[in-house]
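Quick one: this structure, given as structure tokens, is what I'll be asking you about.
Omission of a single protein chain aside, the complex is shown with its protein chains in their original locations.
In order of appearance the chains are A, B and C, and numbering begins at 1 in each one.
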Amino acid sequence: MPDSYAYLGPAGTFTQQALLMIPEVRDGEQVPMAGVPAVAAAVRSGETTYGLMPLENSVEGPVSVTTDELVVGEPLQIVREVFLPVSFVLAAREPLELDAIKTVVSHPHAHGQTRAWVQQHLPNAQTVVASSTAEAAVLVGNGEYDASISARIAADNNGLHILAEQVEDTTGAVTRFALLSLPGTPGEVTGNDRTSFVVHIRQEQPGALSGVLIELASRAINLTRIESRPWRERVGEYHFILECEGHVSDPRVGDALAALHRTCRDVRFLGSYPRGDRQNEQLPDDATDHAFVEAAQWLAGVRRDGASS
Amino acid sequence: MPDSYAYLGPAGTFTQQALLMIPEVRDGEQVPMAGVPAVAAAVRSGETTYGLMPLENSVEGPVSVTTDELVVGEPLQIVREVFLPVSFVLAAREPLELDAIKTVVSHPHAHGQTRAWVQQHLPNAQTVVASSTAEAAVLVGNGEYDASISARIAADNNGLHILAEQVEDTTGAVTRFALLSLPGTPGEVTGNDRTSFVVHIRQEQPGALSGVLIELASRAINLTRIESRPWRERVGEYHFILECEGHVSDPRVGDALAALHRTCRDVRFLGSYPRGDRQNEQLPDDATDHAFVEAAQWLAGVRRDGASS
Amino acid sequence: MPDSYAYLGPAGTFTQQALLMIPEVRDGEQVPMAGVPAVAAAVRSGETTYGLMPLENSVEGPVSVTTDELVVGEPLQIVREVFLPVSFVLAAREPLELDAIKTVVSHPHAHGQTRAWVQQHLPNAQTVVASSTAEAAVLVGNGEYDASISARIAADNNGLHILAEQVEDTTGAVTRFALLSLPGTPGEVTGNDRTSFVVHIRQEQPGALSGVLIELASRAINLTRIESRPWRERVGEYHFILECEGHVSDPRVGDALAALHRTCRDVRFLGSYPRGDRQNEQLPDDATDHAFVEAAQWLAGVRRDGASS
Partner (left out) sequence: MPDSYAYLGPAGTFTQQALLMIPEVRDGEQVPMAGVPAVAAAVRSGETTYGLMPLENSVEGPVSVTTDELVVGEPLQIVREVFLPVSFVLAAREPLELDAIKTVVSHPHAHGQTRAWVQQHLPNAQTVVASSTAEAAVLVGNGEYDASISARIAADNNGLHILAEQVEDTTGAVTRFALLSLPGTPGEVTGNDRTSFVVHIRQEQPGALSGVLIELASRAINLTRIESRPWRERVGEYHFILECEGHVSDPRVGDALAALHRTCRDVRFLGSYPRGDRQNEQLPDDATDHAFVEAAQWLAGVRRDGASS
């Protein structure tokens, strides 16, 4: 049976565009869902094998929804990350001159991110809102409005003509997506991995978080993200979502996670997976696998044979 | 001339509802703006005295926009924070039975947050999207749709009847707003203050961030928020938005900020202002104003008179 | 064959007195040596099973000699520590009135530590120096001088009469001795152990030593002694002699030593042995054996099964 992939729908969202960057998806089934919680629920219930949702910097919706799904409720595991440059196209049913466009439909966020371009190039067009950029393209395909602003995939899905590309006011935005599954043995160590986890600090005490970071720094583990989230039920307690270089099977990362598990109120492992953006930093000599193995051997020798030169 | 307050509009948003929680606003002018950048621009240009924008956990839009305004561009200063419970009302032009509602209009995010309630209570209604919850109430006021889901203030602004309150699926959400001005002398120390600042780490090196947190922890300064943001222009460099207890005029906070200014690539002070949620922690003896003053006096004595018993 | 015990001689020193506090010594052979290096050499060559030498605060001679034996050369291992209150007796061949004493012989250090008492009680006596307090008692036993100042054991060895006890000017001094053997499996964990080791820091860099101490502190390991020693061959490099609570077989201590072995230029384990003075501190919950075992199990589970609630 082929794998199935729930994603933040409807069809034609940036999330679907990101999904299609995963080669295996072409042999699987794509299942659009109405919201991040629905994607999470589909994976948890076994309805789909995987779920794709935006993690950071998305224009499709607030990523705190994703964070909350990862932090609370039944565990899910990140098995892959995908980076997608965020870029909008202006599209219509037919090739059109820009001044022939009277109505432009899109999601409010996309309108916000293309406002300057639209004011300059379509000064007389009326803006109309849709519930998603994907739906905007559908509405144009149906002939309800003249042009849509959406991901390229939505224009393609609806057979629209691309009138202009990169119509966003600020270029360079990238959204990071997480592919989630039920918990399972983490994937192979690739040497360029990332590990995500959640730490629940014992108290809002000075030094508690610096203690967490020292456990990472003393093992030469680079942080790539940190975000505090208040702990709903207990005033003054915090969750921290942390992401770092390395794989839970790397000695230094495992050693650090075990130390955090021992000293923090709670640690939730969210996954170790190949890094999708760039190379991890070069490891210093005292943080290589070899250094950890050698130290463990030395300790075993000392415990068995005592002092050595 | 009265003070003027730009806010994330249109009229009837949760941001306006938060604005009205500030007593002085009633004597001032309220100026709705189309987007967070426009609010920031109004304050920077002097068009308005203040600007209110959501900082955290908003349902009105992505707060990363606010963060980015604070982190880059011309400096703005937080002079006040406002916490607003996020709660939606269902409203119509006339008192209606729920099963008489055929169309419900709202912003896509608000639809997302009330989906279960709507499915249960309005199973046959069609959902329609508007560019904001405020506009949704306007459209209902205009007779275009039967009912809107919005902040209470939008319903009130448009003379609607409240059909149901607290229609959100999850209760307890709170949005935190920041009132911004041009830079100026921070307000008085109240003893229950918060300080916000941005730190730009020299390198993505292990220990750089833990070093920052140790400067805070060693002065018994509680962190209340931390968030990493990649530094757009330089790969592998990060900004961290940090918020802590205390006021820049408190010795311990000033001392810590000066240390960070010295050791980090850059520190941007964002403001010290009364805390809007709850009391700061009790200070330990070695972090009181007295302890800092006493230590400075001791040092001056040693530099002048040498060793003492 | 009975165990043999080299000690810092000659017979009658405080070191011999300390040696006799070890019950097993009564069934063994006692071998006085002329100097700490000779004691070390006897153990290293197998001439004796054990060697006893002063570690700290001795009045018999400079303890840095002991430290240097432990830090460089062929490894030795501390298997026991003995604390001995340092107290001197005034002794003579016959019961004498104090004013009949014309000559008082002792080691220069012992003269220094009893100067006020002697000036008060023996104002007319001439002080004579011997190469050790033990030899002083021998000389009095031989009739060369009237009285000696020495350890009680030296008076007893030579059949002298004790004329006065506790003639030291300052009471409360204690010397700590180490019983050394060739390296071997450390003794059993008793729950009240001490561990001694030497750390060679990579460079005289700020933070190198604080990094060492953080590895201990983050595992709730109390330091009981620290001493820096310059590294003879390399300017600007240091050895640190460290002693802490706990046993190398305790998870937290072993874990810390392995981390130091990984991050420092060199770590030399000197021994884990029952603490001779007082009880170790109560362990916090996150540093118990159970906490370490539980963290290791959690990590194994995560590596095998992935995320868990």
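The rule is short, and it goes like this: a residue touches a chain if its C-beta (ideal position, glycine included) is under 8 Å from a C-beta of that chain, and two chains touch if they have at least 3 such contacts.
Keep in mind the model is a prediction, meaning the values are calculated, not measured.
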Tell me the shown chains the invisible chain touches, ordered by label. B, C
Among C:Gly35, C:Gly159 or C:Gly191, exactly one should touch the missing chain; which is it? C:Gly35
Among C:Ser131, C:Gln166, C:Thr185 or C:Gln297, which residue is in touch with the absent chain? C:Ser131
Residues in chain B touching the chain absent from view: 74-77, 183-186, 211, 214-215, 218, 248-249, 254, 257-259, 261-263, 267-271, 286-287, 291-292, 294-296, 298-299, 302-309
Using the document's contact rule, name the residues of chain C that touch the chain not shown here. 34-35, 57, 59, 61-62, 64, 107-109, 111-112, 115, 127, 129-132, 172, 204-207, 209-210, 213-214, 216-217, 219-228, 232, 235-236, 240, 278, 281
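One rule holds for everything that comes next: only the chains that are shown with their structure count from here on.
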What whole-number Å value describes the gap between the mean CA coordinates of chain A and chain C? 58
Could you state the distance in Å from the CA-based centre of chain A to that of chain B? 24
Using the touch definition from the top, which residues of chain A touch two or more other chains? 214
